[in-house]
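Here the complex is missing one protein chain, while the rest keep their positions.
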Amino acid sequence: MKLVVAIIKPFKLDDVKAAVQAYGVQGLTTTVVQGFGRQRGHTEVYRGAEYTVEFVPKVKVEILVDDAEAPGLAQCVVEAARTGSIGDGKVWIMPVEDVQRVRTGEAGIDAI
Amino acid sequence: MKLVVAIIKPFKLDDVKAAVQAYGVQGLTTTVVQGFGRQRGHTEVYRGAEYTVEFVPKVKVEILVDDAEAPGLAQCVVEAARTGSIGDGKVWIMPVEDVQRVRTGEAGIDAI
Amino acid sequence: MKLVVAIIKPFKLDDVKAAVQAYGVQGLTTTVVQGFGRQRGHTEVYRGAEYTVEFVPKVKVEILVDDAEAPGLAQCVVEAARTGSIGDGKVWIMPVEDVQRVRTGEAGIDAI
Amino acid sequence: MDINSGDTAWVLAATALVLLMTPGLALFYGGMVRAKHVLAMLMQNFFTMGLVAVLWAVACYSLAFGNLGDGGWLGDLDHAFMRNFNGEVFNTIPLVLFMAFQMTFAVITPALMTGAIADRMRFSAWVWLVAIWSIVVYAPVAHWVFAGGWLAERGALDFAGGTVVHVNAGAGALAAILALGVRRGWPGTPMPPHSLPLTLLGTGILWFGWFGFNAGSALAANDVAATAFVNTFLAASAAMLGWLAVERLRGGHATTLGAASGAVAGLVAITPCCGFVGGMAPIYIGLVAGAVCCLACSLKFRFGYDDSLDVIGVHLVGGIIGSVLLGLFADAAVNSAGTDGVFLGGGWSLFGEQVLAVAVVAVYSFVVTYVICIVLKTVLPGGIRATEQEEITGLDLTLHSEVGYSFTDR
Amino acid sequence: MDINSGDTAWVLAATALVLLMTPGLALFYGGMVRAKHVLAMLMQNFFTMGLVAVLWAVACYSLAFGNLGDGGWLGDLDHAFMRNFNGEVFNTIPLVLFMAFQMTFAVITPALMTGAIADRMRFSAWVWLVAIWSIVVYAPVAHWVFAGGWLAERGALDFAGGTVVHVNAGAGALAAILALGVRRGWPGTPMPPHSLPLTLLGTGILWFGWFGFNAGSALAANDVAATAFVNTFLAASAAMLGWLAVERLRGGHATTLGAASGAVAGLVAITPCCGFVGGMAPIYIGLVAGAVCCLACSLKFRFGYDDSLDVIGVHLVGGIIGSVLLGLFADAAVNSAGTDGVFLGGGWSLFGEQVLAVAVVAVYSFVVTYVICIVLKTVLPGGIRATEQEEITGLDLTLHSEVGYSFTDR
Partner (left out) sequence: MDINSGDTAWVLAATALVLLMTPGLALFYGGMVRAKHVLAMLMQNFFTMGLVAVLWAVACYSLAFGNLGDGGWLGDLDHAFMRNFNGEVFNTIPLVLFMAFQMTFAVITPALMTGAIADRMRFSAWVWLVAIWSIVVYAPVAHWVFAGGWLAERGALDFAGGTVVHVNAGAGALAAILALGVRRGWPGTPMPPHSLPLTLLGTGILWFGWFGFNAGSALAANDVAATAFVNTFLAASAAMLGWLAVERLRGGHATTLGAASGAVAGLVAITPCCGFVGGMAPIYIGLVAGAVCCLACSLKFRFGYDDSLDVIGVHLVGGIIGSVLLGLFADAAVNSAGTDGVFLGGGWSLFGEQVLAVAVVAVYSFVVTYVICIVLKTVLPGGIRATEQEEITGLDLTLHSEVGYSFTDR
């Protein structure tokens, strides 16, 4: 099993979810994260005092998939998340051992 | 070392924590996440306009453990998190290299 | 590729970010998490009723790096995050396959 | 008598102030519940503003304030459906303004109970409870005490609602929670306030509005109103100090919620007294109320009733303290409509009447409210209690299809 | 005539109450937008308090209320730059107080439009729009109706602003959103309220302030003020019930936002009527307004205009309902300055004037507002619309360099 992890722009989440579903995967987990990278943050001004905020809001998407589907799914996520401008994020794949579905105790590919 | 990762229903967190402690592991890290899966989301209505929210609040629990203990711990989490109804979540295990405790620099099993 | 993961005290984030940048890595992703461990939580009192909150606010930092740099980066994070008091957190390394930059589709080391 | 523009001006302003108290109460309570139940709490309170006002116009005002000064048990229906108000004057203000002023009291009294039953009553059950309660509990009790009914005729004093509002709502709340049962997980599961700033805002609004409640009850812009105003202020302040002192003496920190709760306890306790006492009395009454209510909030853990936001600890206990202490501190020099209490040499007769009034109102409200709840439990298809799943998911989403907060934008 | 201290006391208090309505409106609307746009909404409202007040002092008051009772089209400049107020009396209150009371109306009327144009207008465009609108729309319309201008002389009644405030703002809002276009993603993308507790707080403040708005419009502490007060209260309550009834009849839950919206709809509808009707009329008017406005809020989906927070559904529709129903319910017995409507045997003449006044104000406001927006679109360097990137990132950060909330401390 693999875990496909993506850091994306928040407003692309719906597109990514749709693409994942279209790819045939019926579940995913998202987390609100703050990213730091090439994309510049922003400046806030309160009573003339400027604060530079270097972190940018991002969403992390995590998807468990079968080994064979992982590269294709990653590719699909990359395409759905792309706007072409800086800060679009990253997608990577991590190895996973032994997945279980809590409700049933099913393991492996049946668990997802 | 392994990382046991669980996506569970938020109100089961206390049970899971208790089970993990009972299993003999003294630390874990939790994250508020939003899950999408078989469990249906809900509908919100504002002035007659219906919005379907497909994401469901979940908690992610991450636990570092020794390789040998990982399967048992995963099993223990699965049992503690189970309510038997849809949306109970997933538990999986990921490989970890080289853990350190920040305070002391201790590595490996001593770090957790 | 590797993913260096750190659980740190929230107020050390700026130090860790600076150290990571100084080490030569130009991106990272942070998540607000709640930790449970040796560090005691706290007690809240509302109208005389005491609640013990065992979870402590932490920040998770995730950094993708080249295999070769991972141990050094982990070490660098450990040092930057250290206050010497209990609850400083953990740093660990996880294997990653196949990173892509969403914007360009670049893969591997070019993606980060 | 003619309309006096100054008195009318003050009662207009005071009525607006009291109206604002119900949203204030909604926020005060709303901040104390968990985020997933905040709207259900707000809704119970706002809905009460809707339903009770209409009922008041249709019948309850007339049931409460008809047969004024008859020494009896209930009003009539002369003013039902808003009849017979045109051109009528009450003391020095338009009668319809007196009706509006009293309407705000009729609204907030049942609303006080929402704090006790928080997080577990079905909304439809609340709709029925508040409707029936306004007719069979509030209207008669208001008649007995405020409209020259039998308790007033015996000599019980209640300037602005120690018995009619606070003891009444407090005893009703106790009955309702006994009928309803404890919240799932209580007392083991922590149920901390989700937003104390909201609660503190509510406290500020309540304090502000209470000036209308208490000083407005003089129904005139005169020295009694001024005295009631000062007493209200000082009692709230002193009770805050009293509550915080107990917190410190118990070895803990002074808490923000304690400061807020203490102020409210003082406002409750001074309510029956405010136009009848003077000098340092409000400070003494406030200190006692603050300290005792603080201690009283722990009783629920001992006796196992889930008074979620301490309506009994603050309103029932505070209302009793104020009503009874009035028997000691009442001072006829402050208000010729009053009398002297024990400390001013007036003997124990007022004290006795105060105790009687408290007891009668508490017992009546408790019994009738309990009966209403039991009947509703049987009669309503879904009963009066939210399901376990609704409690876990949150009443906002399950009963109202809404969520309170949504901070994460896409 | 001399100054009457009671009347002055009430109008002082009422003016403060109405001033508070604009912050209340800001919160009411602010809670309904997404978190990333909350400050932009608050800013449009607060800024209106700044700019319109100064314009009112400089010229608009005089343009609206000069040539009082001339049956004409516009005032003069006699009071421009705050001249000629010293020692002047209006009825029984200082003229300068009348000017301040009316100033609060001039502020909140354009502010009502911010709900319709939410989340997409550039701040600088709002600055220009509100400035020009105050002069060329609000001042003349106020003259026609409030200052004895031609509509008033014909016989149209508007106690506190059904046409001048609500129809006026509602029609202007419709023009502005047609000029502006829909929000990016509307109606497909969910845009749920980010904080309903904020909206409910705003509702409470609006309800409270509306007593000043309506009962203050009597400009005296008398029985008309008292009647206006009670009517305001009852209409809000009844409209809440009307709105919630429709929600239930449609098969859904009663919602918190529905309760709040219903109350506001009732307040809008009773505004023109409050000093001219009596008895159960406010309850009937409220029920109709609540039910109809609830249904009217769905029209935008059918016709495809993005009235973001339902200014048309609540203020335009509610204002029309109230102004027109006044033609039916008006009762000269309540207020000698009024007349009898259809139901009181006064015939259809008032009704006709009410319809005319509504139509004239709606058409005038719509056309002129549309022209202003189109001109601003051409003239302003950046146009009137925020860029797509600004809408995605949030107007708070992009237009004001601020963020609304920052709950995660380091």
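Points to keep in mind about this one:
Labels A, B, C, D and E are assigned to the chains in the order they are written; within every chain, residues are numbered from 1.
The rule is short, and it goes like this: a contact is a pair of C-beta atoms (placed from the backbone, for glycine too) under 8 Å apart; a residue touches a chain by one contact, two chains touch by 3 or more.
A quick note: this is a predicted structure, and the numbers were derived from the prediction, not measured.
Among the residues D:Trp10, D:Phe47 or D:Phe159, only D:Trp10 touches the chain that is left out of the figure. As for the chain not pictured, it touches subunit A at residues 44-49, 51-53. Seen across the whole complex, the unshown chain contacts subunit E at 3-10, 12-13, 15-16, 19-20, 22-24, 26-27, 30, 38-39, 42-43, 46-47, 49-54, 57, 81-83, 85-87, 93-94, 96-97, 99-100, 103, 123, 195, 198, 201, 205, 221, 396, 399-410.
Within the entire complex, the positions of subunit C that touch the omitted partner chain are 11, 14, 42-46.
We take it that only the chains that are shown with their structure count from here on.
Set side by side, C-D and A-C show the greater C-beta contact count at A-C.
Interface residue usage between subunit B and subunit C, two copies of one sequence, is largely distinct: under half of the residue numbers at the contact are used by both copies.
Distance between Cα centroids is largest for the pairing of subunit A with D. Inter-chain centre distance (subunit C to subunit E, centres taken as mean C-alpha positions): 51 Å. If you average the Cα atoms of subunit A and of subunit E, the two centres end up 45 Å apart. Listed for subunit C are residues 31-32, 94-95, each touching two or more other chains. Each of the following residues of subunit D touches two or more other chains: 401-403, 408-410.
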